[in-house]
Every structure is written in C-alpha cells, then in structure tokens.
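Just one protein chain is left out here, and the rest sit where they should.
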Amino acid sequence: MLVATALAIVRLRNLFAVAMLSGVFSLLSALLFVVLDAVDVAFTEAAVGAGISTVLVLGTLALTSRVEKPSSHSPALPLFVVFVTGAALIYGTLDMPNFGSADAPAMTHVAPDYLARTPEEIDVPNVVTAILASYRGYDTLGETAVVFTAGIGVLLLMSGLRRRREDGDDDDDDEDTEKDGGVY
Amino acid sequence: MADGTTFEYIVGHANYWLFSVLMMTGLYVVVARGNLVKKIVGLNMFQTSVFMLYISTGKITGGTAPIFPTDMKIDPAVVYSNPLPHVLILTAIVVGIATTALGLALIIRIREEYDTIEEDDILAAEKLMAAEDDKLHGESMGGRA
Partner (left out) sequence: MRHHLILRVVTKLLVGSIILFAFYVQFHGDFSPGGGFQAGVIMAVAFILYGIVFGLGKAQAVFPPWVVHKMVALGVLIYAGTGVVSLLLGYGYLDYDAFAPHHPSHGQHYGILAVELGVGVTVTGVMVAVYYAFAARPARLSDEEW
C-alpha cells in the first residue's frame, strides 16, 4: 500500500491530490511504525506528517499554484540514475542481518546497556524518553537548536518580504534584492 | 544454500528491499519532476523511507515496545525492541518538518521573485536575466564584459 501511494504521488499532476496522498503516506508509515514497536515514533509521525506537513503544503499551494506542468525532459536519465542507485542499495543490503534477529550488531552494543540501566538510574518506564532526555541530552539539545534555527529562518524569509512590499518596492531587479537583503 | 535458508533470507531482507524501492521512488520524484512542491514531497518520501529502515533495524522478533510497566517490576522474560533508533528517528521527524517548512518558505519566495515554481521556467528566467546583466555591464565597460 505504501508503494502504491508512492507511485500515485509520482504520477499525479494535481498538487492538491499529491498533498493529500502524502498525508496518507505518512499515516500508513505511522501504522508500520506501530507494527515495528516504535509507538513514540508512530505518534510523532501521525501528528507531524498527517497533521502539520499537510497543512503547510496546502498553505504553500494556496500561495503558489495548484497544477504541475508536464516536464519537458525525458524520464530516461533519471530512471537510469534511480535504478543504478537502487541496485547499489539492494546490493548493500545483502550483507545485512535478517529482519528481527536479536544478535544483529545494532542490538549488541549500547542498546541492551540502556535497557538494563534505565530502571535503576533513571527510574522512568518509557525508555525512549529516558534516552532522549537524559543519556542523549546533548543530542536533543542540538535537535531543539536545529528546530529553533529553522523557525528563525522561516520567519526571516517570510516576514522580510512583507516589509518590502509595504515599502512599495516591487522591483524584481537582482541588485535590489541584494541591497534589501542587508536590511532584515 | 538449501531451500529453507534461501526463503528465510528473502523474508529477512524483504523489508530492506521495500524501503529501497520507496527511497528510489522519492529520489525519482526529486530528480525527474520540475515542480518544486512535488520535489519537497518526494524528499519527504525519501526521508520517511530512511526512518523506516532505521526503525526496522531496531525490531526484535517477539519483542515489544520499550516501555516498562509503571510499577517497574520488570519481567526478565519479556524482550524489548531496541529503543535507540526510536530516539534518533523521533527527533529526526520533527527536525524534518522544520526543514520542510523552511523549504516551502523558500518556494514561496521563489514564486514571488520569478512568478513560477517550475524548474524549467526558473532556469529560462535566470538565463534571460543573466543575458540582460551581461549586456548592461558590457555597455558600461565599452563593449567588453
């Protein structure tokens, strides 16, 4: 079903439908995360992917245009690139451990350590929260900073223009853009 | 390789292949489609398939979600899935939506500068602008840019 949704996204030209289908894609992947025992991740994916990102894409469509133009290039070269990359990826997976095996390298280093130490050291039932906020607190601080920076970036991009529009400066000249760029 | 192990091998790796196919679909949308919004959606698909790959490496057959009982009486027989990939992906999803918002904001700005969100039209407009710029500079420097 995920693959079918993905192929539909490729084929469709109506961007409104594409936005909706990407929400469906997110919900399906959230279901997959539940099956794979990652309830926290599924929760986030459902809230973010199906909620906020659909709203943002729709907001962008309202500000731009609704229908995609047909591409003038032939799809042969991209298809070739994609198939070569895909073949390389699948060749890379041949050495991977079997799905769900308990002795995979990912299971044998820090993960059992976290699971064993959390009850005594942190005493928090949800191990994901314990690792997120305590053992890997620096990581999460960094991620928060990234979210913060991205938010600042959006605000700069979007509110800077409003000021210029108010100035009545609608000139699309390159030099003007540069000159105004220094003001914000 | 005996038949039983081959079958086991294929079932054990089908998840990686599924995610590779999804990832390549995303890559194809990014490379082949000219519409910028579509490119962002493709990039999101690519991103989600990477998330699924990570989460699937954390799964243990017969395991359960890594949340202990509230009274903290842990049954040693219960197997918990690996919580580490969950933590990494959890934060990555939120960072992903923040960067997607940044990309969409850039698209809106591009739309306002160039009046289009198709890559081909933007390139054409760029070429036109560059030619005009060349002409302008060329004249001010006496015919040689």
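A and B label the chains in the order they appear, each numbered from 1.
Operating definition for what follows: a residue touches a chain if its C-beta (ideal position, glycine included) is under 8 Å from a C-beta of that chain, and two chains touch if they have at least 3 such contacts.
What you see is a predicted model; the values in this text were computed from it and never measured.
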| item | value |
| --- | --- |
| Residue, one of A:A8, A:L79, A:M96 or A:M158, that touches the chain absent here | A:M158 |
| Full-complex contact with the absent chain, from A:I52, A:L79 or A:A104 | A:I52 |
| Of B:L27, B:M45 or B:V94, the one touching the omitted chain in the full complex | B:V94 |
| Chain not shown: contacting residue from B:L22, B:L88 or B:I108 | B:I108 |
| Touching residues (missing chain, whole complex) on chain B | 65, 67, 70, 90-91, 93-94, 97-98, 101, 104-105, 108 |
| Absent chain, residues of chain A that touch it | 16, 39-40, 43-44, 47-48, 51-52, 55-56, 59-66, 120-126, 128-130, 132-134, 137-138, 140-141, 144-145, 147-148, 150-152, 154-155, 158-159, 162 |
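Just so it is clear, only the chains that are shown with their structure count from here on.
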| item | value |
| --- | --- |
| Residue numbers on chain A that touch chain B, as the complex places them | 2-3, 6-7, 9-10, 15, 18-19, 22, 25-26, 29, 32-33, 36-41, 44-45, 48-49, 52-53, 56-57, 59-61, 63-65, 68-69, 71-73, 75, 78-79, 81-83, 85-86, 89-90, 93-94, 96-102, 104, 106-107, 110-111, 114-115, 118-119, 123, 125-128, 131-132, 136, 139-140, 143, 146-147, 150-151, 153-154, 157-158, 161, 172, 174, 177 |
| Interfacial residue positions of chain B with respect to chain A in the complex | 8-9, 11-18, 20-29, 31-35, 37-38, 40-42, 44-45, 48, 51-52, 55-61, 63-70, 72, 74, 79-102, 104-109, 111-113, 116-118, 120-121, 129, 133 |
